[in-house]
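Omission of a single protein chain aside, the complex is shown with its protein chains in their original locations.
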């Protein structure tokens, strides 16, 4: 079977976000990593490969430096890697991004597409379901477990207070939660091999059945009106009160902030 | 797309097991404000099977109209029949704004529908208002500015950046909205809404998935990163036994207990509950820092909490530098009293 895992390179926010002295985000100081939900999706694909055999292709859309996460995926055990990169694709929102990725996916055979639920930079959780919609295939979001059974996948789909066990016909798309598994480490030999492999690079011309008007900034229905780095909050109020006054003080604040 | 054909503020009235989710009422509350600014009304879209009895509660919370799609295919949430239903409603009734809750359902339904009706979707909004896009234009270019646009503000980058987004050239303007942020109105008893029954027809296709099992209220492993309210203790709590006070407070608020590194080192709590550089990074709505001095390593793991309330007997403790509300005092007296006060309030 053929599995495609869509991955994204994101700045690492795990080890604490770094700030410039003026309180803005210091993006340069943060490492670029493979998005955690995507990595869990890749691990899920590699486990299917280990168990029943599969050809695993990783695909990313991004700047040329996103090559790094593709190499990492290869070093973990992916078989092929595709980088979709083109200046005309820049500034894409989730609609244009999913249109682009769907355009790339139309070039290749797949039984199962796995994406992360959401990326830690945007937190939108939209690209996976939107790719499925563009491709006209079923989507199961928020997967806690993925199993292949014949020509179907059985997925444990998480909700706030329950889970559903869902069965979908392949080809289909599943979005993975990082709770799905603990991704394996790369191996040193895998790293050496990854750099000996070719990464397929696709540009605008390689996207199938996609209009120019649906790509990049121009093709994005949503437009940013304003963006700002949240300035770190400084000290708030500090009070010294006796215990009962302290309690009323906290109760007032909790009410004011609609916590209770 | 003739944008002016699109009118009215719609919300997706999420129901699960024939019970309206709280987010639906929150959305109506916000939608009423937006509709007032636009001079239009609020329509709730209710999808499900045998859900007619839910219409009145939507009216009581402020919906002017309710569009009901009632069909056996909508018995339990599945992406395809729900997306088909909502997309059909949008195509049929052409709302200018479509709000969906950023729930595990809404974050699946929203993107699928937005792709199907070819419009933008802004995820996890925390603020919605009507305004101009672009926000400002140079003199003489006033005609390029669009008015009456939905401006959707959302945090990104794990809450470290905020962006305000518009969808000026496509309709509807769609947003998913974070639960617990918008205010519902006081219900108006006996209020009625205009009810429109609509059924686009459902035909099974490859996108229908089969539900093999539904398991409710699963006891997933507690994860402090998922908690909306954290009651976190430090060395100042004094002992493992004293953590019961914090646990009681957390229970009243439906939150969880977490802690600083010192607590783990003392063996009072397991490492799973540790917040900070060597523990977990948390971002709850409310973070109580109780008896925590606020070493930088700890602060790194919790400073992005929406509201930080610190209680410490040391007025110079660095935790007060990051707290929104700092109380200098004896936690052993304040915490139990606060728990009692909350019990009384929430009873």
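Here the chain labels run A and B in written order, and each chain numbers its own residues starting at 1.
To be clear about the criterion, a residue touches a chain if its C-beta (ideal position, glycine included) is under 8 Å from a C-beta of that chain, and two chains touch if they have at least 3 such contacts.
Criterion: contacts and distances are computed from a predicted model.
**Q** I notice the complex is incomplete. Of the names "Acetyl-coenzyme A carboxylase carboxyl transferase subunit beta", "Acyl-CoA dehydrogenase", "2Fe-2S iron-sulfur cluster-binding protein" or "Sugar ABC transporter permease", which is the UniProt protein name for the chain that's not shown?
**A** The record names the chain that does not appear here as "Acyl-CoA dehydrogenase".
**Q** Looking beyond the chains shown, say which of B:135, B:188 or B:296 touches the absent one.
**A** Among B:135, B:188 or B:296, only B:296 touches the chain that is not shown.
**Q** Can you work out which residue in A:72, A:214 or A:229 touches the chain that's missing from view?
**A** That would be A:72, which touches the missing chain.
**Q** Write down which of A:108, A:191, A:224 or A:251 is the residue touching the left-out chain.
**A** With A:108, A:191, A:224 or A:251 as choices, the missing chain is touched by A:191.
**Q** Quickly run down the residues of chain A that touch the omitted chain.
**A** Residues 68, 71-72, 75, 184-192, 194-195 of chain A touch the chain absent from view.
Methods note: only the chains that are shown with their structure count from here on.
**Q** For chain A and chain B, let me know how many angstrom lie between their CA-based centres, rounded off.
**A** 21
**Q** Show me the residue ranges of chain B that touch chain A in the complex, using the header's touch definition.
**A** Residue list for chain B touching chain A: 16, 76, 78-80, 83, 103-105, 107-108, 110-112, 114-116, 118-124, 133-135, 151, 155-170, 183, 206-218, 229, 253, 277, 281, 285-286, 300-301, 303-304, 307-309, 311, 315, 320-330, 333-334, 337-338, 341-342, 345-346.
**Q** Given the complex with chain B, which residues does chain A contribute to the contact?
**A** Going through chain A, the ones touching chain B are 11, 13-17, 25, 93-95, 98, 120-130, 132-134, 136-142, 154, 158-169, 172, 220-230, 232-244, 246-251, 253-254, 257-260.
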